[in-house]
Each structure stands twice: as C-alpha cells, then as structure tokens.
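Removed from the display is one protein chain of the complex; every other protein chain stays in position.
The letters A, B and C name the chains in turn, as written, and every chain counts its residues from 1.
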C-alpha cells in the first residue's frame, strides 16, 4: 500500500477494531452476560465490514481507476480485487 | 455468559482474531502492498463471522433451547438474539 | 410452516422479491446501463436478507422459544436454525 495519504485514517480504524476485540475478550474473561458478548462481537463485525469497504475503495481508486496506470497494472489491480470479493465478501 | 464449558474455545478464537487484527496493523505500518492488506482484512472478516456464528449458536442453545428454562427466560433469550440478527447480521 | 398467522406478510415479501428479480431480468434484456443492473441486484440482495431475517425470527419464535414445546422439539428447531446460520448466513 504505497499510497500513504489515506493510511492514518485506516490505521486509526484498525486500532479501534483492536480495542473492540479486546473488549470482547474482556467480556468473556469477566463472565459477562451472553447478550453483552453477542452485541460486542456484532459491533466488531460491523467495524470490520466498514474497514474492508474502505480498503476495497482505496484499492479500486489507487490500483484500478488511477489515471496514468498501464493496462497491465489496471488488470492486475482488478484481479486482486475480484479475488477478494469472490473469496470472502459474502 | 454463565455457561463456562464452551468459553475456552471462544476465548481462543477471540485471541486469534486479535492476532489477525495486529497483523493488519503491522501490514499498514510496514507499508506492505495493498493486496496484502486487503487479504488480511478479508481474513479478519471471515474469522469474525465465524465467531459471531459460534456466539449465536451458544446463545441459542443456552438461553432459548435449554431444557428447564422458564417461558419468560426463553422469550428474553430469543428477543436478544433477534435484536442482534436484525441490527447487525446482514 | 404450520404457524399460519404470519404467512400473508411473508408471502407478500416473497412476491415483492419476485417482482424485483423480474426487474433485474428486464434491465438485462433491455440493455440498460450496468449501474442500473448493479443497483437492482443490490436491492434484491437487501430484500432477500430482510426476508431471511424474518423467516429466522419466525422459526426461532415458533420452533425454539414457543411455550409448550417438548425439549426434543426445541432441540430440533435449534439445530435446523444453526444449520442455516452456519451454512449460509455469512
């Protein structure tokens, strides 16, 4: 990911997710109610989906749509994106 | 979550996810290729979905289907589950 | 699905989805812009997710949480739900 401009925001998102995952671990370890764990895990899911959307958007903009890329670079960028969409983004 | 028997496995899953999130952070900080970040975030997503399925299964078994619960306890357990499914589980 | 009370609403949802799928087919056949097709398919996806949530809610209420079910009936209802969640609801 050589396009630095957007990274601070992504890093901040990833760190928030790390905090949310730590909160799930704490809830499990502290024997908190199942419903609390359920909501925290669901919140992590939402945050990870949001992060994935941002990384996909970033990749699409920088590695497929960016003016000045060669045809081969665009094709490679599109293939990487499709691999992720087809394998994971259900 | 008062049903302790299954917690070690859930805790282990959450810790693996914490490790995967740390790997995303590391990839961003180390300026690794966008495609690497994309795959790692997508892997986190898959792992979080798997964890959510397990917590849902656990909640369903222990707070809705468990023999011996009162009608009110079952209704409350079902409502908690539906709230999560309706709000997050898209 | 022997719990008739809720069926009219579910049937109406399914028929709306059938109409949305027909609109996708029409857009493809009429050579409409790709973005139109994209939005229509995404709308179908949202509607199908909503329907699945309703059927899951219905099943949970009637086949797992309902007062008066036997332990075996509840266990069977929960297993059916978990099979669907684990296999499809990603």
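The rule we apply is simple: a residue touches a chain if its C-beta (ideal position, glycine included) is under 8 Å from a C-beta of that chain, and two chains touch if they have at least 3 such contacts.
Please read these numbers as outputs of a predicted model, since none were measured by experiment.
Q: List the shown chains that the missing chain touches in the full complex.
A: The chain that is not shown touches these displayed chains: A, C.
Q: Which residue numbers on subunit C touch the omitted chain?
A: So the residues of subunit C touching the unseen chain are 1-4, 7, 10-11, 14-15, 17-18, 21-22, 24-25, 27-29, 31-39, 41-46, 48-49, 51-52, 55-56, 58-59, 62-63, 80-81, 84, 87-89.
Q: So which bits of subunit A touch the chain we can't see?
A: 49, 53, 56-57, 60-61, 64-65, 67, 71, 74-75, 77-78, 81-82, 85-86, 89-90
Definition applied: only the chains that are shown with their structure count from here on.
Q: Using the definition of touching given at the top, classify the network of chains in this structure as line, ring, star, complete or other.
A: line
Q: Where subunit B and subunit C touch, do the two copies share over half of their residue numbers, giving same, or under half, giving different?
A: Same-residue interface.
Q: Go ahead and note the Å separation of the Cα centroids belonging to subunit A and subunit B.
A: Each chain reduced to its C-alpha mean, subunit A and subunit B end up 16 Å apart.
Q: For subunit A versus subunit C, what separation do you get between their C-alpha means, in angstrom?
A: Each chain's C-alpha centroid was found; their separation is 27 Å.
Q: With chain centres defined as C-alpha means, what is the inter-centre distance between subunit B and subunit C in Å?
A: Roughly 22 Å separates the two chain centres.
Q: Mark out which residues of subunit A touch at least two other chains, giving numbers and ranges.
A: Where subunit A is concerned, no single residue meets two or more other chains.
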